[in-house]
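These notes concern the structure reproduced below.
Here the complex is missing a single protein chain, while all its other protein chains stay put.
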Amino acid sequence: MKTMLKTGLSAAAVSTLLFAGYPASAETIFLSTQARPIEEAEAMRNTVLGAFDGEVDYIPQEDGPFLNRILAEAEAGDVSIGLVGALHGNFPVLAGADALAPVDDIMSSLGDRKLIGTFVELGKLGTDKQHYVPWMQASYVMAANREALQYLPEGADVMALTYDQLAAWSANIQAATGERKLGFPAGRKGLMHRFFQGYLYPSFTDSVVTEYRGEKASAMWASFRDLWKTVNPRSTSYDFMQEPLLAGEVWVAFDHTARLMDAFNQRPDDFIAFPAPAGPEGRGFMPVVAGLAVPANGPDRAAAAKLIDYMTQPETQIATLKAIGFFPAIEMELPDDLPRGVQIAGAAVTAQSASADANPSLLPVGLGDKGREFNKVFMDTFQLIVLRNADIDETLDRQAGNLRKLMEETGAPCWAPDEPSDGACPVK
Amino acid sequence: MISEKTLPYWLLAPSLVFLIALFAYPFADAFIIAFQADGQWTFENFRTMADDINFGLSFWNTLILVLIVVPLQLAIALTMAMMLTKIRAGRDLVLYVWTIPLGISDLAAGVVWLALLSERGYINTALSALGLLDGPTLWLSYETPVALFVAVIFAEVWRATAIVMVILVAGVQLIPKEYNEAAEIFGASAWQRFIKITLPLLKPSLQTALILRTLLAFEVFAVVVALGGRDLPVLMGEAFLWQFDYRDSGVASAYAVLILLISIAFTLVYLRVLRVKEEPQ
Partner (left out) sequence: MTDATQEDLQDKRNLLDRLLPRWSVGQWLFATICLILCLWVLLPIYLLVLSAFSPRDAVFAWPKAYLPFDISTDTIAFFFGVRGVFSAFLNSVMVAALTMVISIGLGAPAGYALARFRFRGKDSFRLLIVMTRAFPIAILALPLTVTFIKLGLYDTVFGVALVHSALALPFAVLISSSLFMGIPFELEEAAWTMGCTRFQAFWRVVMPIATPGLAAAAIFAFVISWNEVFAATILTLQHPTLTAFLLTTLSESPLYFRFAGGFFLVVPALVFIFAVRKYLFSMWGIANR
């Protein structure tokens, strides 16, 4: 027994040594859900943060552990993370748990920078406080292998496609090659829900919440289900479309620009980027905004402020664009010497927002920590109608009930393209 | 204080305290979360779970997967264990090779089988070289649920049969040789000896192996995700989604409680069916 105790004690002694072994770090911990793939993370550390005057430990992490960690630190009241970077959708969860310290003071110290107004507004998360500083932006566009262009339906302009033309194009490719080569990021970590919220619904119903069900929505789902017959069935496991594009599994794809960038960069002569298609209600599209926020009770607020200042400087914004393919969140001229991939994607983003029938949507606002359940409604509908062939009207009725419950619980007012509402956004 | 009578309890105490601190206490926490919503005691979380579009699918997928994989692993492991008693030359080498998967994590196993089974993977290359396929063919998709299911079974059998085998090999070694020799003298065939002598004497090892393997099989997750993404929902995967993607710990805990209950039910069945009489010491 005694020796057992001794073994236990010496184990404890060894371990005390082990955790005393780490020096208390003066470096700022920058936790982020972006630039996770190993090469991008390396580029962030070496290129983007390399010129920062101070010690930064850049730690990319998947959304789940990312949120878990920040919430746990906040709950325990012992915060080690200095700065967090994430997409817009993650911040309401953190703000809802009071895990973020508002950054109004830091915002005002950035005076000379022209942060894009709509993003600053989004960063308030529907409150009167600034919860994050816009960090960088992207959008979703389409990408295609040049080999696919020969199968474009007659009279179709790839820079101004409609959903009908996309369907015809995809069907042509299938007829010619015997393979289904249209792809969507409908995998577990893919961003497919944004396709429904910001692209398909606005293009067909000019709405995302109010017209969730109804004739227009039913017709939309029916035509999307038809389109899906020519979609590569691996789509439900694609998270980043650049990979199947490079592998040749997919010739035409929809995704977040940063998740297509690898394809454009590696083989710029083989791939083109173009705007998302248009439907009867115009060309729906949506921005992606990533922000920088400071955890409440963080270790060194001044260091975090300094890092935010650095990250939003024009030079750093360009370095970020080159490294991970996100565009500046400040108004600025882009230099000419950008990597080919960035040029390709950038042209498509510009063409998309400048198109005559543009129908811009905003990211959901005011849903608080229910944003993920909001996404789930769209993905569940997709799974039921498209993958499992369920009855469209029945499914929409059932899911509209879930959506209404969600909107009423959160009381979130409508956002573009829905008409502004007093109180919770209604579901027809 | 420490007497012959209390000694065993003193010896057990450290591990018991340790497990209570690290498991039992948070368990209780999760249990409470599962039965609460907005501070009220309720079955709401379980209702949400049962209403979810993936609940039925994930429940049946998991159950069928366990019911196929565990017996299959048992059969293969038994074959291996019996073969090892017969091998003369190279026994150590064979044993080493067969136990290699013991050290391979489910994450790594998923990657390994992805390399084999993807559209342009090695298995398709082999099949098309044999003239069975025309070109790259997709197996791992929602359109081919059976193929996807079979792929997961392959990967699970590959990864986790070794632990069953090691337990059974150890058990077989403990069976006194005299029994078999005596039976042989009385003219029992190899098959009769296996059924009448080896299997009954192997019961304790079978019990341990089955309980351990079944518990872990109900938590199957990483391999399924690596091969099928969200196309093959399983209980543990849904628990993960609710915990980390939809951020609803209540429903996630409800899934966990369900997994625990099913595991307990299976364990009780094994204990009953493979009952072992306590031998006097």
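Think of it as A and B in the order they're written, each chain with its own count starting at 1.
Note that in this section a contact is a pair of C-beta atoms (placed from the backbone, for glycine too) under 8 Å apart; a residue touches a chain by one contact, two chains touch by 3 or more.
Source: prediction; values computed, not measured.
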Touching the absent chain when the full complex is considered, from A:26, A:72, A:149 or A:332: A:72
Full-complex contact with the absent chain, from B:50, B:75, B:132 or B:264: B:264
Contact partner of the left-out chain, one of A:120, A:159, A:219 or A:247: A:247
For subunit A, residues in touch with the removed chain: 1-4, 7-8, 11, 14-16, 18-19, 22, 25, 29, 31, 36-39, 42, 45, 57, 59-62, 65, 68-69, 71-73, 75-78, 80-81, 189, 239-240, 242-243, 246-248, 262
Residues of subunit B in contact with the chain not shown: 5, 7-9, 11-12, 14-16, 18-19, 22-23, 26-27, 29-30, 76, 79-80, 83, 86-87, 92, 94-108, 111-116, 118, 120-122, 125-126, 128-129, 135-136, 158, 166-167, 169-171, 173-174, 204-205, 207-208, 211-212, 215-216, 218-219, 222, 225-226, 236, 239-240, 243-244, 249, 252-253, 255-256, 259-260, 263-264, 267, 271, 276, 279, 281
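The working rule: only the chains that are shown with their structure count from here on.
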Subunit A contact footprint on subunit B (complex, rising order): 2, 10-11, 14, 53-54, 119-120, 138, 140-144, 225, 228-231, 240-241, 243-248
Of subunit A, residues touching subunit B in the complex: 1, 4, 8, 63-65, 67-68, 93, 187-188, 233-234, 236-237, 247, 249, 369, 372-373, 376, 380, 383-384, 387
